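The other protein chains are all here in position, but one chain of the complex has been omitted.
Take a look at chain A:
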Amino acid sequence: MPHSEPYISLKDIRRIYGQGDAEVRALDGVDIDIKRGEFVAIMGPSGSGKSTAMNLIGCLDRPTSGTYRFNGLEIAGLDGDERALIRRHYLAFIYQGYNLLARTSALDNVELPLIYKGIGKRERRERALHALDLVGLKGRETHDPSQLSGGQQQRVAIARALAGDPHVVLADEPTGNLDTQRSREIMELIVELRRKSGLTIIMVTHDEEIAEYASRLIWMVDGRVQQDRELQDAA
């Protein structure tokens, strides 16, 4: 990875929904560069475009205009299936609502991205078990999400994100459904995992205390970046 080019580079990105009078400019000229290994927190009031930005960076959506280079690759022109391949090999998501498959064991949930990576059954199982061990869920591999607490479900989701060995983890309000104590535990886990693996993490939150864990804070208002500053890196 040459240092000359940032790992993630958004230039003059616009994302416009609707047309004419009903036009909504969710992103209105956003420039963000992210280097590998950064932990970026994106904050801002509701409707500021932070989730839209995250979906774009996560290759779930495509911009109306502007360029988005990911790992040297132009993403804006890719179709759905090509973006799926980028997600499969480089990205992982952690959501506020955990988004685990219901009535499916923790182990099977963690194996899910590995199935699409085409990894064989035995290796899949090993990597999923290892990931669950890393997040402190050893012994709960066969539990269904419904048998786990919110904090434990989020740990399964983190294990799922890690199992696929992604370059970037995108977290959308990862502690939004948890109490303060659990939130702290989850954030400490994320920070520790980042320190061990050098993951790039991009996290959307509206909780300042949670954002404190990041190494950089981007503040968005009305679809633009209003403030972008380094934080004291917890790692």
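Points worth noting:
One rule holds for everything that comes next: a contact is a pair of C-beta atoms (placed from the backbone, for glycine too) under 8 Å apart; a residue touches a chain by one contact, two chains touch by 3 or more; residues count from 1.
Following the convention adopted for this analysis, contacts and distances are computed from a predicted model.
Considering only "Glycosyltransferase family 2 protein", "ABC transport system permease protein", "NAD(P)-dependent iron-only hydrogenase catalytic subunit" or "Xanthine/CO dehydrogenase XdhC/CoxF family maturation factor", the record for the omitted chain gives "ABC transport system permease protein", by its UniProt protein name. Only one residue in the set A:P6, A:G49, A:P63 or A:P113 touches the chain that does not appear here, and it is A:P113.
When the missing chain is restored to the complex, the residue among A:R14, A:K35 or A:H89 that touches it is A:H89. What chain A contributes to its contact with the hidden chain is residues 55, 58, 60-61, 80-81, 84-85, 87-89, 91-93, 95, 99-103, 112-113, 115-118, 121, 160, 164.
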